[in-house]
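Quick one: structure below, then a few questions.
Only one protein chain is missing from this complex, and each of the others stays in its spot.
On to chain A.
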Amino acid sequence: MGREVSESCIDSLLTEMVSSYCNHFYANKPELAARRIEAIGYQVGHQLSERYTMERPRFSDHLEAIKFICKDFWSELFKKQIDNLKTNHRGTFVLQDNRFRWLARMSLDPTADDAVPQDPSDFAESKAAQAMSMYLYFPCGIIRGALSNLGIPCAVSADISNLPACSFVVRIKA
């Protein structure tokens, strides 16, 4: 059994990583900060998938690899599996986690001016959504890195239109 790290430490490290990239290194350039964070996630996902597929044979097709991500990979990372997997059978998969661990403790100020608007269609542009989405680039990178190590180049984005559930949309490049 490998050595273990306290979960609070990991949570704090991720919070600080996003905060440093957004506020210090790329202070007014959120897109660059996002790309950098996603790149870090890519490296981490790459290495983690190497470690977790050590004993297994190669995956027969894309769906098997995605199922590996949903079950074993997610259990190793978050101690639970992906709750819902949808696909359009044309290279797009939606992985839905009903209670994403890294977002579980985030909550906003309900009385502030830029609080969560009631209308869901406004949510995407609100500052609240932007603040929360910075924390999702890292897991998106992890998924992208893991899949590319399994031979599946793809693009991953996150969707938080119904909190606390969080969906990751994986689009496989043809």
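Here is the rule we use: a residue touches a chain if its C-beta (ideal position, glycine included) is under 8 Å from a C-beta of that chain, and two chains touch if they have at least 3 such contacts; residues count from 1.
One rule holds for everything that comes next: contacts and distances are computed from a predicted model.
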Key: Complex member absent from the view - protein name from UniProt, among "AP-5 complex subunit beta-1", "Trafficking protein particle complex subunit", "Poly(A)-specific ribonuclease PARN" or "serine C-palmitoyltransferase"   = "Trafficking protein particle complex subunit"
Task = Consider the whole complex, including the chain that is not shown, and state which of A:42, A:93 or A:135 touches that chain.
result = A:135
Task = Please give every residue of chain A in contact with the chain that is not shown.
result = 8, 11-12, 15, 18-19, 105-112, 131-132, 135
